[in-house]
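For this depiction, one protein chain was excluded, whereas all remaining protein chains were kept in their positions.
Each chain carries a letter (A and B) given by its place in the written order, and its residues are counted from 1.
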Amino acid sequence: MKENILIIGGGAAGMEAATQLQKLGLNPIIVEKSEKLGGHIAQWDRLFPAFHPAKDVVDQMLDNVKGVDVRLNTQVTDIQRDNNGFKANLNNGEIIDAKAVVLATGFDLFKAERKQEYGYGIYNNVITSLELEKFFRTGKDERINNPKKIGFVHCVGARDVKVGNTYCSKVCCTTALKQACEMKEVFPDAEVYTFYMDLRMFGPGYEDLYLKTQKDYDVKCIRGRVCEVSEDMDGRLVIKAEDTLFGKPLRMTLDLLVLMCSMEKNKSIEAIQQKLGIANNSDGFMQNKDMYLGMNDSKQDGVFVAGTCTAPKSLPDTIGEARSVAVEVFNYINNK
Amino acid sequence: MNQYIFHPFVLPFVLGMAFVLTYCLVGLVRIIAQLPKDDRKKLWRSLVTPKTAWANIRDLFGDCLFHVKIWKRNPILGYMHSAIAFGWFMIIVIGHVMLFTLKPLQGVEVEGFARTFTNFYYPIFYKHFATETPVFAFLMDFFLLVIISGILIAVVKKIYSKIVGVKRVTKFGFADNLVRFALWTIFPFRLIAEKSNIMAFWWLYSIDLMIFMCMLPFTRYMHIPTEALFILLQHAGLKAREPRKGYNLAQLYSCPSCGLCIDACPMSVNDKNSGNTSAYFMKMMRNGDSEDAKRIAETCLMCGKCVMICPVSIESCDIKWSQRAATPYYINSDHSYLDDCGCGDASNASNCKTPSVVYFAGCMTQLTPKIMRSMKQIMDAAGDDYEFLDKDGGICCGRPMLLSGKVAEAQAMIAKNTELIKKSGAKKLVLSCPICYKVFKDEYQLESIEIQHHTQYINELIKNGKLKVNKGDVNYVYHDPCELGRAFGVYDEPREVIENVGNLRKAKSEKELSICCGGSLGSFNLTQQERDEITQNSVNDLMFNNPDEIVTACPLCLKTFAKKSPVQVKDIAEIVCEKI
Partner (left out) sequence: MDFGFCLSPSSHVKIDSVDLTTFNHLKETNPDVNTCIACGSCTATCTAGNFTEMSFRRILLMLQRGKEAEAKKLIQHCMFCGKCTLVCPRGINIRKILLDITR
C-alpha cells in the first residue's frame, strides 16, 4: 500500500512537493483552504525577471498534480500523532491518516493599512503590489486612471521593527522593478519612480532587469524611504522622502502610489503549528532544523517544511525546496 | 532630683526629642530660605488668606492624621495609617492636656524651670511619675491600643503584602528597617511598661523613642514632619524649580516611600524596571543627585499616574522635570530660523476670509493621516468654516522640548505658533494631539481663543446638533491618553462621543488609572523593547472586556497600540466619521 503524506497548503510548494512525492511512489494528499490550487502565484500576472506569464507556470503545475488527492475548501482542524504517524481531522469531518506531514502553508501579504502614514485605505490612489498584479491581469482598477506620475515604495512591512518585521522580504525589489516596467508599458507617458533602501537584485537575470529599467524604461530609482503621504487640493498624493544620495528631503506629487508589501508568516496555521510543536524563528516564520542541510526538516520527527512558511522566498527557491522536501520525505519513509 | 519627678530613663527620649526638634527647625528654616522671594511671599500670603488657610487645616488633619486618600484607595491600609498617626497624635495631645490634672506621686510638685523640664517628658512617661483621672486613663489606654492594632496590620502587611492589595513594596536599607522596628516596638513596650512598671521596659521604651527620633531624619519617616510643611507649600501654589532645593526638598522628604506608585507605574510591568519608579527615585534624590537619579528622571514616561495615586500628592513628575532642566548642555539650540518661516497656509489664510476654527494637527498627527482626514470630514459635515494651520508641516508645539527640560528653546516655538494662530483670526483652536493640548493649555497665551481637543470639539458639535451621527453596534473600549485624561480630566467628553456612535465597554483600568501606551515622548531612555512590554500590558488591560475595537484620542497612542493590538485601533475622530 502507498503511504499517505499529508501536505498542508496547495500553493507552489504544496503542488510541486505533491508532484514529486507521487513520482516517488508515495500518496500525497493536499489540503487547501481556498477553493482552488495555486496560492499566491495564481494571483500574479507575470513573473520576474523575464516577464514570464505566471499562468503558464501555474497551469503546468496544475497539470502535474492531476491524479493527486486534493481537498479544496478544507482546513486541518486538529492533528495528533499516533502509532502509524499522524491523524488529522479536517473541517469537513474527514480524518486522514498520514505517515508524514509537509507544511507548505506559505505566507500572508503584509496588510498595508498597518503603515497608516502610507495612506492605504485612506487615499484612493494608494494600492498594493498585489492589487497592481490584478490590474495587469484584468486591466481593471477604478483607482488607476491614466496616472502621469507613479511611485513604488519598497520595504512596506519589511526591515521595519515598528511593525515587528526586521527581515528583508527578498522578492519585493525585483517585483517593484518588474512592475515599474509593466506600468511603463501600459502608460508609456507616465513617469515612474521607485523609492528603495537597497536594491537587492540577487538572482540570475535580476541585475539585467535592473539595467533594463534604466536603459529601456527610464524608471527613476530614488534611494530613500517614503515616510509621509498626504493629499493635495486636487486629490493627488504628496509624498515626503529623503533623497539620501543627494542628501536632501524631497516632496513629490504622484497620481498613484504602489506599496510593495512584504511577506509575513501565514497566521491561519498557528494552531496546527502549535499542535505539531513547531516553533517560530526570530522573524516569526516557522523554524526549520537548520538553514543548510536541514532546511526541509522541522525539529519534530515526521514533520517537514517547504516554501515560504519558513522565510520569504522567490518562486524558483520555493520550487527547489518543494522538490528537496519530496526527497527528504521519501528517505524518511524508506528508513522507517 | 527626686526619683518621683525624674529618672535617668527619660534621658534617651529627651535627647532624641531635642535632636529631632532642632533638626526639623533647621530644615524648616533652610527650606524656606531656599525658596525664591516670590514663592516666600506667596507662602506668607497663603497662610493668612482664609481660603488657603482653611485648606491647610483641612488637609493637615485629613492627610497627615486621618490619611483620607489612603482610606479611599484601600480601607485596610487607611486604617493602618490613621490608627498609628491619629492614635499617636491623640496620646500626645491628651498627654499634654493631662498635665493640668496629673496628680504627682507622693505629692512632689515642681515649680519654675524644673516644671518646664518635667513637662517635656511627663506626658510620655506619666504613669511612672503620676496618676491621672479615670477618663484620661481610659482615653490614653484606648488610643495606645488603637496604635497597636495599626502596628499589627503593618506587621501582617510586611509579611504578606497582597492582603492589603499591594503587589510590590519598596525595598529598604538597614536604617529604614531599624527605624521601622523601633516604631513597631515603641508602643508595645510602653504598654508593658505602663502596666507592669518594670524599669527595663521604661528603658526600652525610651531608647526606642530615641532611636526613632535620632534616625528619623535619615529615613523615610522624615515624611511625618515634612508632610505638614509640604501641605502648606503646596497650597501656597508653589511649583518645582531647582531639583533639590526649597519646595522640591520638601517634596522629596514628604515621600513616605509607601510604594503605591510602584504597582501603578507602567514601567513595573518588567520587574527589572520597577526600580525606576518614583518611590526609588525620590529616595535617590534625597540621598543626592546621583547618576542613577538623573537616569531615572529621563527614563520616566511622565504619564503622571504616580502623581495621581500618591497619597501625599507629591508631584514627582515635576521633580524629574526640574532634574532634567538642571542638566547642562554644551550645544545650545538655535531656532532663529523660525523668525523667517511663513508657514504656508496660515499666513495665506488671513489674506482671504477669517475662519472660525483653526485646526492644528501637530507633528504626530502628520503621521496618522486618517485622523486629519476624519477631522476634515467632520468639520465639513458640521458646516464649520475652518483652516488647517499645519497642513504642509508646522512648527512643533514645544511640549517635547519642554519635556527635555529646555524652557527657553520651547518658548521660541511657542511664540511663533502663537503668532501664527493669532494671525488666523479664528475664535477657536482645535487640536488632535494631547501632547500639543497640554502645552497649549499650560503655556500659550492665546487670550480669547478657545482651545479644544478634538474630543471636546466633536462632543460639542454633537451636543449642539451641528453634527448628526448614527449609533452603531460596535463595542469600543476607550484609552485615556495621559496628557488629556490625567493632565486635564477630559474623561467624559470622549466617552459621551463614543456612546453616540456605539457601545462603550470598560477597560480594566480607566480614567485616572489608565495605563500609558508606552509610546510617550516623556521618556528618553526606554528602549523599543521596554516600550513594547508596556504597550502589551496596556493593550491587555484594554482588552479586558473583549471590545471589537480600541479607541483613543492621541495619534501617538494610536500608532503605539497598532503594533500590539489584536483588534483594530482607531482614533475617536475616525469612528465618528464612520457614523456621519
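For this structure, a couple of remarks:
What we mean here is this: a residue touches a chain if its C-beta (ideal position, glycine included) is under 8 Å from a C-beta of that chain, and two chains touch if they have at least 3 such contacts.
Nothing here was measured: the structure is a model prediction, and the numbers come from that model.
Partner chains of the missing chain, restricted to those shown and counted over the full complex, are A, B.
In the complete assembly, the contact with the undisplayed chain comes from A:M197, out of A:L24, A:L62, A:L109 or A:M197. Of the candidate positions A:K240, A:K275 or A:K289, contact with the hidden chain is made by A:K240.
Interface note: of B:H335, B:K423 or B:K441, the residue touching the hidden chain in the full complex is B:H335.
Here the missing chain is touched by one residue of A:K162, A:K267 or A:K299, and it is A:K162.
Interface with the hidden chain, as seen from chain B, comprises residues 327-335, 337-338, 341, 363-364, 366-367, 393-396, 400-401, 403-404, 406, 413, 519, 521, 524-528, 556, 559. Touching residues on chain A toward the chain that is not drawn are 117, 155, 159-162, 197-198, 223-228, 240-244, 247, 249-250.
The definition used in the following text is that only the chains that are shown with their structure count from here on.
Chain A and chain B have centres, each the mean of its CA atoms, that are 52 Å apart. Against chain A, the residues of chain B that register as touching in their complex are 366-370, 372-373, 391, 528, 558-559, 562-563. Residue ranges on chain A touching chain B, taken from their complex, read 114, 116-117, 119, 122-123, 161-164, 227-231.
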